[in-house]
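Take this structure, written in structure tokens, and hold onto it; I'll ask about it next.
Here the complex is missing one protein chain, while the rest keep their positions.
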Amino acid sequence: MFSEADLSAIWLTLKLATIVTILLMIIGTPIAWWLARTHSPFKGVISTLVALPLVLPPTVLGFYLLLAMGPNGFIGQFTQALGLGTLPFTFWGLVVASIFYSMPFVVQPIQNAIESLGKRPLEAAATLRAGPWDSFFNVVLPLAKPGFITAAILGFAHTVGEFGVILMIGGNIPDETRVVSVQIYDHVEALDYAQAHVLSLSMIAFAFIVLFSLYWFQGKRGVKVMKLGG
Amino acid sequence: MFSEADLSAIWLTLKLATIVTILLMIIGTPIAWWLARTHSPFKGVISTLVALPLVLPPTVLGFYLLLAMGPNGFIGQFTQALGLGTLPFTFWGLVVASIFYSMPFVVQPIQNAIESLGKRPLEAAATLRAGPWDSFFNVVLPLAKPGFITAAILGFAHTVGEFGVILMIGGNIPDETRVVSVQIYDHVEALDYAQAHVLSLSMIAFAFIVLFSLYWFQGKRGVKVMKLGG
Amino acid sequence: ERITIAVASNFTAPMKSLVAAFEQTSKHKVRVAYGSSGKFYAQIKQGAPFALFFSADQAKVSALIAQGLADEKSRFTYAVGRLVLWSNRDNLFLDGQHFLATDNYNKLALANPRLAPYGSAALEVLSSLGLLQQSKAKWVQGENIAQTYQFIHSGNAELGFVALSQVMRTGKVAHGSYWQVPSQLHQPIKQDAIVLNSAKNSAAAKAFISFMHSKAAKQIIAQYGYEHV
Amino acid sequence: MMSNNSEATLTKSACQTEHIQLAFNLSYHRQDNAKDSFSLSINATVPAKGITAIFGHSGSGKTTLLRCIAGLEPSAKGQLQIAGDTWQDDNYFMPTHKRSLGYVFQEASLFDHLTAKGNLDFAIKRADKPFDQALYQKVLMIMGIEGLLSRFPSQLSGGERQRVAIARALLIQPQILLMDEPLAALDLARKQEILPYLEKLRDNIDIPILYVSHAMDEVARLADHTLMLEKGQLIAQGEVSQVFSRLDLPGQFQQDTGVIIKAQVLEKDEQWHLMRVAFSGGDLWLKDSGETVSQTVRVRVLARDISLALSAQQDSSILNRLQASVIEIKEDNNEALALVRLQVGEEFLLARLTRRSLAHLQITVGKQVWAQVKSVAIVY
Partner (left out) sequence: MMSNNSEATLTKSACQTEHIQLAFNLSYHRQDNAKDSFSLSINATVPAKGITAIFGHSGSGKTTLLRCIAGLEPSAKGQLQIAGDTWQDDNYFMPTHKRSLGYVFQEASLFDHLTAKGNLDFAIKRADKPFDQALYQKVLMIMGIEGLLSRFPSQLSGGERQRVAIARALLIQPQILLMDEPLAALDLARKQEILPYLEKLRDNIDIPILYVSHAMDEVARLADHTLMLEKGQLIAQGEVSQVFSRLDLPGQFQQDTGVIIKAQVLEKDEQWHLMRVAFSGGDLWLKDSGETVSQTVRVRVLARDISLALSAQQDSSILNRLQASVIEIKEDNNEALALVRLQVGEEFLLARLTRRSLAHLQITVGKQVWAQVKSVAIVY
């Protein structure tokens, strides 16, 4: 059913989305935390910067990232100075670009979830001798869980569905940057609709299964109380 | 600075994003509300369906929407039966496609915000003679405001930044379906980088101003208390 | 009358000039949708309101004819693309064939051969030169020829195959190193246009096609680095 | 004092039946643990006027009962008739927002996005009756929240929040008030400002108030009727004076055992600011709290405030001595103590004494004694 190229693209996509989601959660959470708690005058500016990639069409974002990460761009200069070479056409280039691209989808839900907790749970945790990290992992994380899950879903899905940015900076290199979305696009462009359908349907099926089990699991975990009259 | 075509694309984009955002809030809110409150066994399925468009690359989603809304697709059959003709290559086709595309970004934040309210405010409102609509507008909406604002921002921004779907459904027809993202892409394709930069920068500036004033306004409205020791 | 035409995006710049010239002398108006040929094919199948279709290749036009969406008789080749090996850096090479053989570059950009005629032409060139296997590891593929150009222009790929039309400004290659690929190394890159069924009787479509065959039009096309037939 | 105006506004003029009928069944089962469940099963009739106190241990179902009445437990099966209107029966469930009630929740329930004033306005806008400026001012003053109106709930102390919540429930001008430990977070001084107001409410408007409290003095002062819950069941109900003079009540309210007696003001002693009230058992002197002669008052006599003597002593500071006959003696839960039920006229008194004193004074059923009541011990 799948060509070898398809399989490779699927594998690459999962790898990319997983790594990006993990990194996004690691980077996005402190940003969201800061935004939720700060009274700093820079809050507005930072919020705006985080949200900005949203508004740019992916291909445009990709275009500018290509310039910025190229040998003459400021990110490129930086990575070259570090001896890493330039990022476009590499897997890690996709990772970096996807992080920019999907950041707002991760930061916003986490920020909202933390804001809506209020300060009482944190105060209670502090009086119970929980330090900041302890409070974070054992109080904030579980209480704001829906926000974190939404963030992870949006981040993962957005990366899987990412296309324009990857197209721009990936260079369509098999095993390295040719992800499923690009592969499907190629099938469509090449008028190979049958193969496009197979790949798209698999992707939908996969997404359905992942999302569904996630929601189902979340539902299970929640406190269920049977109430019966009589 | 802007060509007439640019201006037309800008106007079209704003019109599209505004209409889509309004419709998304109207359609997404009851879905989010239902998802937040229900114990129905269908909750998982509906959540999954709402989130599904996330995972599909925009061009792929656009491709399938094109098939579905075309003369032989099920949406197309329906709109034709209503005497509306088919939707692709029309402004309203873009609206419908964008609604599918951006739905998860609107539903998820609202759903989370409503869930985190708990039931107490609604119970209190009910004992104060507030019916469901009254409670919704005067209690849920203001209390879950950050969630609604995030939803509107994500929905609006995602529609402005939308590209793949629009290209597929819209067909890049000037004044009708050629939005800014497509226009920038055209400039890039025509190697007219200068014009692409101008348009992109304006878009960034615009986005910055809108987002910033929004965040600033939100900050202002919040309860600020000066605390001074001494 | 106003018509909407679909034009392969590699032909964006010349078409803008062509339409401007046409509208100066004609009472008809032409709106142009630019995009990839594959997408236009799908859209036309779904009833897109295009009068004419200027494809980047011949395959999509043939496919439309096979689907009965256009009349074989109206088909014509409006431009023939020329392939160049180009680098953003001055004095990198003079003889592209030789330089390619040295393997002394980081990335070689080409358009995706499955999608873009310039890509398949580049592939032919590499195999004619016997460099296919050797260069493969350094390929980066753009989805279309414009993207391929960006790879090179931004310096991310040291060199690559692009359309002459992209690097030529007012009849000359503006900067960087380039090697015009001898045309015997690949099949001619023929870009075909066709009148779609919906515009069979359109006066504007007829007028525009006859304009395309005019001398003025051919001159504009040549200026942008295309050959014409 | 409440203006006549606002009293008038609160008075429900429509004719109505005399009682509230309530019968509820509700169970909470925990899926993972069948034994750990709670069920409420209540069948009661309470007067559609005055204050009904709801008593019971923590976890006995008091809050759950109020929630059922308010329609906040949709899974509760039951019947509910309030003053002739059916709010719930087997086939009908009136949603909460259609029920004309005011609810003071046990825990914070102010809207965080509104200031104190915003919270009050929320009620005023939706009140069952038109806005009444006099009532508004009155409520603000009694609750002592005039200075807090512009604050948000997060800027209020615990007691301040609760006072705003009470004011909000009053301003909805409902047909029934449900109050879940409304005064628990308040200090005595504040309570003593609010209690007389609740008394006024009770006396001047004919809406019923269901009042959850574990403070006996509040209840004794306010309530006419009481429901006692234990593990979701009704264990006692009736007139406060009857319920509390029963000797067989569960031990939980020992310290506060006592009776309520209705009496009439006979005379006022201007010099000493005292007044004499009369009931069938005799006269009592108490602090003059502003009543007029011939008005009916309720006095509470705690069992612990009564000492018994075999003769009428004259040189003690105890003003009140009533001749009484012992009609029942019951050992108290505490092994040192006993409860004695006394008849004075047609009323009953309870006295708690050490068993040693009982033995010492040879008090037995039928004996005539003097019940000495410290006048200062009479609550109202």
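Labels for the chains are A, B, C and D, by order of writing; each one numbers its residues from 1.
Rule of thumb we're sticking to: a contact is a pair of C-beta atoms (placed from the backbone, for glycine too) under 8 Å apart; a residue touches a chain by one contact, two chains touch by 3 or more.
Note that the structure is predicted; figures quoted are calculated from it, not measured.
Asks: Looking at D:77, D:214, D:298 or D:341, which makes contact with the chain not pictured?
Replies: Here the residue in touch with the unshown chain is D:214.
Asks: Considering the entire assembly, which residues of chain A contact the chain that has been omitted?
Replies: Residues in contact with the chain left out: 120-121, 123-132, 134-135, 138-139, 142-143, 145, 223, 225.
Asks: Please output the residues of chain D touching the missing chain, sorted low to high.
Replies: 28, 30, 32-33, 36, 55-59, 62-64, 106-108, 147, 150-151, 155-160, 163, 180-181, 184-190, 214, 216, 251-253, 255-256, 269, 271-274, 285, 287-288, 304-305, 307-311, 313, 315-319, 334-337, 351-361, 363, 372, 374-377
Everything below uses one rule, namely that only the chains that are shown with their structure count from here on.
Asks: Give me the ID of the chain with the smallest distance between its Cα centroid and the all-protein Cα centroid.
Replies: Central by C-alpha mean position: chain B.
Asks: Starting from the mean Cα coordinates of chain B and chain C, work out the distance between those two points in Å.
Replies: So the centre of chain B lies 36 Å away from the centre of chain C.
Asks: Approximately how many whole Å separate the CA-defined centres of chain C and chain D?
Replies: Chain centroid spacing, chain C to chain D, equals 90 Å.
Asks: Which residues belonging to chain B are in contact with no fewer than two other chains?
Replies: Where chain B meets two or more other chains at a single residue, that happens at 63, 188.
Asks: Could you list the positions in chain C whose residues touch two or more of the other chains?
Replies: Within chain C, residues 39, 42, 150 contact more than one other chain.
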